[in-house]
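Here the complex is missing a single protein chain, while all its other protein chains stay put.
Take a look at chain A:
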Amino acid sequence: MLTTLPHLRIRRPSPTTAEFTVTTLPPPTLALRILRIILIVFRLLLFLAICTVLSSRWLQSPFAAPLDTYPLWPRTWLSTDTLWYMAGCLHRSRLGVALGSCAARIPLPLLVPGAATLCYGIALRVHSSESLLVLRGLGVQTSESPRTYLASAATRFIPTEKIQDIFVNEAFRGFEVRYYLVVVVEGEEDVVVVFPGLLPRRHIVEKVWREARECLYEKAPRWGIDEKA
């Protein structure tokens, strides 16, 4: 429900520029917005719970300062004391005690990797989108959204004089044969695959191919696949 099949969005800010974005983001509706807010809140709460479990486990170790040293009331609200005070409150609360006893039961070699995996899962993006920006006279730029919220988007710019060709090819991938759009770059052994993660369906790939060539070379492609078939 939160994602859809990869679909294409075309943006043309100027007659010589076109951006093709393939994304799994569904069109925004009210229900979807609410769902996303709920998801964010849930993720935050889960993160907090993980932190509590880890810190209560730390409290149980002989190296940690005991809970009694935590301030009962912060002297000023705008200081680290506030954080310690809140952590102390959390640990003393019924939920904190429950989580603490829970953390005590899980062996450490299981707890730490488990917590790390969960944190990674929280940081994962729900949607992924990949785009191809075509600028006439300059070149093309591919970008793909990162998997997590922590990383930034990976982009690659290919200047026009380096582009040998753009075409659609098919290849084996896993247990199927897929169509994909490639840019052949001069002087490089490997081709650059556009939309490498999402690998959209044939009609999207063909549309992007046609329009990208049109935008890049100011004319319709010289050859084409039999449209009728």
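Assorted remarks:
The rule is simple: contacts are C-beta pairs under 8 Å (C-beta built on N, C-alpha and C of every residue); 3 or more make two chains touch, one makes a residue touch a chain; residues count from 1.
In the analysis below, contacts and distances are computed from a predicted model.
The chain not displayed here is annotated in its UniProt record as "Phosphatidylinositol N-acetylglucosaminyltransferase GPI3 subunit", chosen from "Small ribosomal subunit protein mS33", "LAMI_0H08768g1_1", "Phosphatidylinositol N-acetylglucosaminyltransferase GPI3 subunit" or "NADH-ubiquinone oxidoreductase chain 1". Checked against the full complex, the candidates A:47, A:70, A:84 or A:179 give a single residue touching the omitted chain, namely A:179.
Contacts to the hidden chain, counted on chain A, fall at residues 169-172, 175-179, 201-202, 225-229.
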